[in-house]
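As you look at this complex, bear in mind that one protein chain is not there, while each of the others sits in place.
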């Protein structure tokens, strides 16, 4: 049994994480802490999951690391400076590890990784992401990140630009250009969060698609992080590094 | 046995039509005429298929109608004036009928028809079309036409605008706006011609997709036109009117 | 404002129907009745929605019809005898109408209708349905019904059997045979309820797909029935008859 604490335990994500920890046979929920609770409540946890806010996550991580607790963090807002600070705390506390991941959806993380690997072998790659109509940004952060990874893989492999003979275009028809990769954003009532990476070459197409069907789709990834963080020395950024790919 | 003539018989499409007519048990190819052949070669045909050029198609149709031959026409370039002229010739030659269709792909025609019918029952509709990278225009003519039909169906049903909370958009991400319908054009090596109409409402999605897998995909529609043109009085514009929908 | 009553108001479906009626500007929820409530509570309703049980639905319908209330019924278990009884009550109470529908999902109903229409124009049709792994029956009732409709449409059109050269088959690989139509049932964690009808001919494919994304996907169809039942004389069986197809 791994003793798990949850920070942001009453937030939308935290509630789901608490439920999932309690439902798992090999995990024990020892602390569910939210903004007005004393952080000392986490004492006794081996691993702490943090889905809180950029304003407080650094204090949270510091406290955890200095108290020998491995943090698993889904809170956003990490830049190079913050990552360096975390690395410093980990260096000062040998035996403590940390996982920071911008995306805990295993299917989404695999989609990005596979897209990046496959991109070197196809003349063309485009991305279609599809979301519910309440989403404010287009394209999604995941689609932009995927496009950047694809573009980087193609650059490293020295690939030629993608073929495209479009000469008459209705404004916007060919989507957004992210680093040379065309990205299309569909917004549709009834959808949740979906993305398709389509790769095409001479006579064959490879499609990698990810569908989020409900709001607990990130919990398997969080539990994977909780189970593995103790064995991955130092700081790990990105769930893909835990997937033995 | 229906006696069939083909005009434009050595063109890319005409060659396929000739092959398909010859392969059909109930059809007999009695004339294969191209640009340097005398049109009189068509005498003896009951139905003539015309995939030629806007410059010559009106002369072809007139000759057919005045000689009691039913034309089945895939050549483009028909406007209101041309259609009126054809109707005049048909009025003067009772018993002769004509079919003009901008698209003989049955799957594509059904996709458009179904999209139009379904559009009244879903909050959101978007179109993703996907083609080979040598295509010059984006979006495709079929996608534009589908969007117009969808928009018209929604207008007639008095529907509210589609929900869309996008406030931060990378230029082009949300596609082209055709009459209020978002249309996205993917260009990818390995593809041929494909289109998806995605309709979404409260908790459910309906997707209608059409894939063209090779260049003979229009022949079943042409043969259907050949078999039915004799029974549909006067001028018919659009293959959908022959499909008993 | 249409005054609406709900029978089975505390069942899983009934709860959603009550919510949807209350959220609609043109509908007023005047009675929410469940198994221990007196049916007289429905007096004052113009339309009553019934998602109850085969054991009680006939009594419910009779009471409604004799009290001048139009029933909209999603309860299952109607055979020819039951339908005849309902018709008799309606004949005796002119001006009262009834709608009985085995499926209120508009996308699913449209999928079935379009599949039936398209089936006459393609050499091959197969069905792939995909559901959550807790489903007891395979294939789903919707998939069986779709296959029957497709088979009937092909029979009426005098079509040849579908081409299939399979000579070496691992048991079950080609799916279940429903009236000559192959039906495949996928069971997968994370899925809800989905179905794809794939139609193929010479060089082109038409795919009609339906995705249920959550458990309220039937409410738009129920509200449509509530709004239209007053204008469709007598008994209507099947939501498709209200869709102006």
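Letters A, B and C mark the chains as written, and numbering starts fresh at 1 in each.
Methods note: a contact is a pair of C-beta atoms (placed from the backbone, for glycine too) under 8 Å apart; a residue touches a chain by one contact, two chains touch by 3 or more.
Remember, predicted model here, so these are calculated numbers, not experimental data.
Under the touch definition stated at the start, the shown chains contacted by the missing one in the entire complex are A, B, C.
Interface note for the absent chain: among B:8, B:175 or B:190, the touching residue is B:190.
Contact with the chain not shown here comes from a single listed residue; of C:16, C:46 or C:126, that residue is C:126. The omitted chain makes contact with just one of the residues A:15, A:29, A:106 or A:185: A:106.
Where chain B meets the chain that is not shown, the touching residues are 190-192, 211, 213-214, 217.
For chain A, the residues in touch with the chain missing from this view are 105-108, 110-111, 114, 117-118, 120-122, 199, 201-217, 219-220, 224, 243-245.
The chain not shown here touches chain C at positions 122-126, 128, 130, 133-139, 144, 162-178, 182-191, 198-205.
Simple rule for what comes next: only the chains that are shown with their structure count from here on.
Counted as hops between touching chains, the shortest connection from chain A to chain C is 1. Over half of the residue numbers at the chain A-chain B interface are used by both copies of the sequence. Between the CA-based centres of chain B and chain C the separation comes to 33 Å, rounded to the whole angstrom.
In this assembly, the C-alpha centroid of chain A lies 45 Å from the C-alpha centroid of chain B.
The set of chain C residues that touch two or more partner chains comprises 211, 213-214, 217.
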